[in-house]
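First up is the structure itself, then whatever we jot down about it.
Missing here is one protein chain; the remaining ones are kept as they sit in the complex.
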Amino acid sequence: MSQSRFQPGERVSVIRRYPHHHHRAPDYIKGRTGVIERLCGIFGNPETLAHHGDGKPEQPLYPVRFDVQHLWGPRAEQPNDTIEVEIYEHWLEPAA
Amino acid sequence: MSEEPYRPHHDLAGLEAGPVDRVEHNPAHWEKQVDAMLTLLSDEKRGLLRVDELRRGIESLGPQAYDELSYYERWIESIRLIMVEKGVVSEAEIAERIDALSKATP
Partner (left out) sequence: MNQPHDHDHQHPHPFQPDDDAGEPTHHMQLVRALRELLIEKGIYDGDEERQAIERMVARAWADPTYKERLLANGAAAAEEIGVEVGPTRLIVVENTEQLHNVIVCTLCSCYPRWVLGLPPAWYKARAYRSRVVVEPRPVLAEFGTELGGDMEVRVHDSTADMRYMVLPARPAGTEGWSEEALTAIITRDCMIGVTVPQVPSKHDPH
């Protein structure tokens, strides 16, 4: 049975990984740090589901909340704005 | 797997773009047929196509196709790719049928 590694409120970083197969971590958050908002559930891994795989091991899925200034720097509109992106656990590591 | 940073072509967040085109239109009948095709192929009864595969297929069409084809044109190209990949239909069958249909239409 799958366990989830991260708890809501925990700070995590998105791993800088650039696979050439299908993946659902967008470029703008790679290497960035945010906060786990909740655990959505455990789901099949789209990276293998997309390529004849079985989606295992299934991955916990979390919306991670980022500050826009951290993501966009001077392009950010207002300092208190946020972006939440759903990220599979294997893309996350504890923030340094 | 390459570790050279790159942004996949379909990964659009933060790119510069013009105004949002708010024109609404009902999907054409053929577009609804494509949508239904995905729904049916990916349902539990059939399980012949996963949404992940559809996305992967679209992403594999290449930047030019991604930019120039319409939304449902990308879908049907991806569905075709996956159905041929899985041996549900063959390219030869598709080509034959397109040929037959184009001859039948005046």
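Going in written order, the chains are labelled A and B, and every chain counts its residues from 1.
Everything below uses one rule, namely that a contact is a pair of C-beta atoms (placed from the backbone, for glycine too) under 8 Å apart; a residue touches a chain by one contact, two chains touch by 3 or more.
Bear in mind that the values here come from a model prediction, so they are computed numbers and not experimental data.
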| item | value |
| --- | --- |
| Partners of the unshown chain among those that are drawn | A, B |
| For chain A, the residues touching the chain missing from this view | 24-26, 28, 40-41, 43, 46, 61, 63, 65, 68, 72, 75-78, 80-88 |
| Residue numbers in chain B that touch the chain omitted from display | 10-30, 32-37, 39-41, 46, 48, 55, 58, 69-73, 76-77, 79-80, 83, 88-89, 93-94, 97-98, 101-102, 105 |
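The working rule: only the chains that are shown with their structure count from here on.
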| item | value |
| --- | --- |
| Length of the line joining the C-alpha centres of chain A and chain B, rounded to whole Å | 26 |
| Residue numbers on chain B that touch chain A, as the complex places them | 1-8, 11, 13-14, 50, 52-53, 55-56, 59 |
| Residue ranges of chain A in contact with chain B within the complex | 16-22, 26-28, 30, 46, 49-51, 72, 75 |
